[in-house]
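Only one protein chain is missing; all other protein chains are in place.
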Amino acid sequence: MASAIDLTPSGLPAAGRQSRRSASWITLAAALISLIALLPLAFIVWTAMQTGWETVAALIFRQRVGELLVNTILLVLVAVPIAIALSVALAWLTERSDLPGNRLWSWLSVAPLAIPAFVHSYAWISLVPGLHGLWAGVLISVIAYFPFLYLPIAAALRRLDPALEDAAAALGLGPWRVFARVVLPQLRLAICGGSLLVGLHLLAEYGLYVFIRFDTFTTAIVDQFQSTFNGPAANMLAAVLVACCFVMLGVEVIVRGEERYARVGSGAARQQQRTRLGRAMLPCLLLPAATALLTLGVPFVTVGSWLLAGGVDVWRWDEIGLALGQTLVLAIAGALLATIAAMPMAWISIRAPGRLQRLLESCNYIVGSLPGVVIALALVTVTVRIALPLYQTLFTILFGYALMFLPRALISLRASIAQAPVELERAASSLGRPPLKALWATTIRLSAPGAAAGMAMVALGITNELTATQMLAPNGTRTLAMAFWSYSGEINYASAAPYALIMVAMSLPMTLMLYVQSKRMAGR
Amino acid sequence: MSFLELNDVAKYYGKVAALAGVDLTVESGSRTAIVGPSGCGKTTLLRLIAGFEAPDRGRIALDGKVLANGGAAVPAYRRGIGVVAQDGALFPHLTIADNIGFGMARSEDKRMERIVELAYIVGLDKAVLKRRPHELSGGQQQRVALARAMAMKPRLMLLDEPFSALDTGLRASMRKAVAELLEEAGITTILVTHDQAEALSFASQVAVMRDGLFSQVGTPRELYFQPKDRMVAEFLGDAIIVPAKIADGFAISPLGRIAVDTAERRDVARIMLRPEQVLLKRTSREGMSGTPDMLFGEVTDCEFAGSVCTIAVRLLNSPDPPDAAAIGNTPLILRKTGMDAPAVGEIVRLTVSGKAHVFA
Partner (left out) sequence: MKYALSTLAGAVALTASLIAAPALAEDAGIIVYNAQHESLAKEWAKGFTKETGIKVTLRNGGDSDFSNQIVAEGAASPADVFLTENSPAMALVEAAGLFAPVDADTLAQVPQEYQPSTGKWVGVAARSTVFVYNKDKLKEDQLPKSLLDLADPSWKSRWAASPSGADFQAIVSALLQLKGEAATADWLKAMKANSTAYKGNSTVMKAVNAGEVDGGVIYHYYYFGDQAKTGENSKNIGQHYFKNQDPGAFVSISGGGVLASSKHPKQAQAFLKWVTGKGGQEVLKTGTSFEYAVGKEAGSNPKLVPLADLQAPKVDPATLNSKKVIDLMTQAGLL
């Protein structure tokens, strides 16, 4: 889900007669995967039905749920608009003004993604120990997640046809009105997509809010899980959280509307001009500088100072090495599984798009938008009650990861398959390769870079995942995030610092790749 | 004083001069076309006039008011100059009606009525007003862009290759329609294009541009028949250029004795003919034994392309070639109607109608 960059679905024609047979195989696989993906959702509904209406009502219509709902809604309503304003301002400064060092600022506006949200929170709570409540939640949420808005907005700004702004100016609109009436409306898709992504992350985040004592549905579900395992109270909270996700998805669909945002007409857009800031330069520099200070400076300084305070003792290499190894195995295997699972869907979405396919695809996105805690809770319940041999196995946790991060793999794969023309597949078929072999020899080979990018995105998500990992991990598992969490829970901030550092170091290259990819997708 | 005046206008991108100092005057109510190969600076010039960019040097004045002088410039939104861009630049997020009404004040009286009226003027059906730009064809989009620019009653209209994205047939009819429309509205117009036929047919004044400078400015007729140099000549159409000796209003050339448009006397000169000035008449080898100043040729190639036929003619008896080696066996390339074109191997007699142009 991390990439909200708008991918225009290509209108390539469906595959020819020769590949009908393989197409039906692939469609079947895609349908199967989508149905399996719906498992957690189905389970929540099933538990609700099993629990009986009276218990359900008692568990849902109570004061605590009301508090959590107010907290969660306020958080989203306050944090998302602030993140939008900040991202639009930063994107405009880095993409459309002559701000000195705009490439550096642009990168620094994406870099916070390399720091897991709970590490941001850890950094802030070490710096300001009393930090808590809604405003603390808003502050750190914006800091941790605004790049999800910055990335698509910056890409959209870069892609915007400057001729439209010229046209508006020629029609008598001053710069501010041009921005409000022409530029902003065209950023709508980017803003909607980014906001949705940020909003879903706010709903799903756990560690961030635990540090600053701000209760959301996710923290409450984990509390219930720790108190009662998969009790009905946890499942009902999960149901409300799922409802929140659906409301958010629905609102986004309504706000986004059916409009077209691509430029009308053909030919390459002219290079954009950068606005000269002139005397406003210094105050304008303050914004990205202050943002970088808050988003990168604070974690850097606090992690650094804890490392200094901890000295050599906190680098328990046996422990760290084990955690690193386990994290890598989970990340790579999970990424591989998610990518393989995404392949059939990606293929038919480009080669044989249609109603059924869109329906199946949206299943994957909906499941991917559910918080990890919900998916983990469902998988725990399913495995314990129905498939006990799978309970607490590597398979189940990887399965959980695949459900959570499949959309990331799907988006990248789809974009790269769109670039592999179907004619090559047909040519391979006509040269005597059987359908699947032809697919392998052409499309799969050509889409490998995209698949790799998608895998990296999934691996990044797994590396920084905490809640689902804690609930699903097999015996003896201790990932970097789990170790970090366990130490910081005992207020042993110094011992947690090396893990924070390693997670950031692992995430940096993948974040850089995301940044480069978004630049490339913007077309120039 | 002219309506629009440009003095020594220059614009640099880094060290590259997009415009190296351009002068131009445009009369009120006239139509001017700026034509040149891509990258010659014509779009930059248009953008400077529109106010999207400020010139580095020079002065632009409209109706007596200075718009730009050196670095200082009135911004585009205060100039009241209409612009129609290459692909229309319609706002994708607005309906056609809102696109047309974009420049009007939102509270303007009878806003909708004016939109409908403008749509009617540019020949748009009322039904399209509720649609979105991407639902329209290229030609319709251009009409919307024109209506949108006309809505603010501009004194000057700038058209930036507005017809280049259209089909050949549509292009000509749109061009004619737009020209008539702007003429009726009395709006001074500047058209930028790389299509010489478009420039010649559209404008009353044509400026040929090359490497950031005007090569020549004049009426279409002047430019076509009396180009300043070979580049202008060839840019505006096919040209036959041969060396000649000039005396007494005639040129002695490999094509015989041809009337020229100058009375001066020169021993070394180059003259230009448009291929359509060369007329062919079928004859035979036997028929060649006429007067010595008659010119004959043999058809060496004939490429049939429907209405037009491209014919290559090798001169058989070039009289008194001053520079025979230069013309040698290079055949003349002529375009004739396909119906009565001579076949390969036929002998033709060549005659020249009108006067040849002598390059300075």
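Lettered A and B in written order, each chain numbered from 1.
Everything below uses one rule, namely that contacts are C-beta pairs under 8 Å (C-beta built on N, C-alpha and C of every residue); 3 or more make two chains touch, one makes a residue touch a chain.
The structure presented is a predicted model; accordingly, all values stated were derived computationally and were not measured.
S.K.: Name every displayed chain that the left-out chain is in contact with.
M.R.: Computed over the complete complex, the missing chain touches A.
S.K.: Which listed residue, A:V78, A:V329, A:A427 or A:M513, touches the chain dropped from view?
M.R.: Residue touching the chain left out of view: A:V329.
S.K.: Have a look at A:I340, A:L424 or A:L508 and name the one touching the chain we're not showing.
M.R.: Considering all chains, including the one not shown, the answer is A:I340.
S.K.: Looking at the full complex, which residue from A:S24, A:Q50, A:T228 or A:S430 touches the chain that isn't shown here?
M.R.: A:T228
S.K.: Of A:P435, A:G450 or A:P498, which residue touches the hidden chain?
M.R.: A:P435
S.K.: May I ask you to list the residues on subunit A that touch the chain which is not drawn?
M.R.: 59, 62-64, 67, 129-130, 210, 213, 215, 219-220, 223-231, 233, 326, 329, 332-333, 336-337, 340, 384-385, 388-389, 391-395, 398, 434-437, 439-440, 474-476, 478, 486, 489-491
FYI, only the chains that are shown with their structure count from here on.
S.K.: Any idea how many Å lie between the Cα centroids of subunit A and subunit B?
M.R.: 54
S.K.: Under the definition above, what is the set of subunit B residues touching subunit A in their complex?
M.R.: 47, 50-53, 75-83, 85-94, 102-103, 132-134, 138, 141, 145, 148-149, 151-152, 165
S.K.: Please output the residues of subunit A touching subunit B within their complex, sorted ascending.
M.R.: It is residues 161, 163-164, 166-175, 178, 181-182, 185-186, 188, 259-267, 273 of subunit A that touch subunit B.
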